[in-house]
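Moving on to chain A:
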Amino acid sequence: MNAKAPPAVQLAGSSVGVLAAMKGVFARDMKVAFRQRQDLLNPLLFFIMVVTLFPLGVSPEVSFLREAGAGILWVAALLSVLLSLDHLFRHDFDDGTLEQLVLQPQPLFLLILAKTMAHWMLTGLPLVILTPVLGVMVHLDGNSIAVLCLTLLIGTPVLSLIGAIGAALTLGLRSAGVLLSLLIIPLYIPVLIFGTGTVAAAAEGATVGAYLALMGAFLMLAVTLAPFAAAAALKISLSNG
Partner candidate 1 sequence: MAFDSFSAFIAMEGHGPYVWACYAVFFILMIATMAGSVRSRKAVIESCRRGYEFEADRSKVAASPAPSASFTRVNVSQD
Partner candidate 2 sequence: MQRMHRPDFGALMSEPLLQAVNLQCERDQRILFRELSFSILPGTVTRVEGPNGSGKTTLLRILAGLNHGWSGELNWCGASVAGQREVFLRNMLYLGHRPGIKSLLTPMENLRALMAGRRPVSDVTLSQALQGTGLAGYENVPCRNLSAGQQRRVALARLLVADEPLWLLDEVFTAIDADGVKALEALLQQRAAEGGAVLVTTHHDLALPGMHRLVLGAGGVTDER
């Protein structure tokens, strides 16, 4: 070593605020998604196709479709979200962006919350927007369609949030897609039950405020707990790399 006095270095100052960092994560995900627009359309096409299968495969009768319509749309939306979850962390994992995300000085669960929000904006929200059209195709009445859209609006973020846990757990595994579905579908059941149940209650003329409030409680629970679990899972999965 040279005989000079030890050189000095200054420790880095405080980091960017949490909100700014979340915004950065969100903005990058949105930008990447819009560079690859085909990937945005895929879950939507899948959604439409699954819904189409029911009149073809079961019965095109108005009475059947009117009764089963909300359930069909909910199941189709659930499957589309499930299909898109595999990409939530995979590309980031492959190109190393995820490592850099974990090493950001902000709390990881908040960054994951930002990522999940981007995921919902890119998959869940378009599904909700498409729902009225498909609702008309399965002969739902106007009131039911409105309630269905509301339940999907509250429910799809829950799907994204819970799904993020599964996506983080199965990251980098062989046949991750199938495994992801196995892990996550049981956890989706309550949301599905309340989503379709609320529409059924509305169709019978009941007031749905209480049910929607309950779904809102699910959403709050998912927002507060799921990012923690996903962050823990992500750190574990990255530890293999």
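If you want to know what made the cut, all candidates are chains of the complex that A comes from, given by their letters.
The rule is short, and it goes like this: a residue touches a chain if its C-beta (ideal position, glycine included) is under 8 Å from a C-beta of that chain, and two chains touch if they have at least 3 such contacts; residues count from 1.
Owing to the predicted nature of the structure, the values given are computational and were not obtained by experimental measurement.
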Thinking of the complex as a whole, which of 1 or 2 is in touch with chain A? 2
Please name which positions on chain A make contact with candidate 2 in the complex. 1-2, 6-16, 20-21, 23-25, 27-28, 31-32, 35-36, 91, 94-97, 99-107, 111, 235-236, 238-239, 241
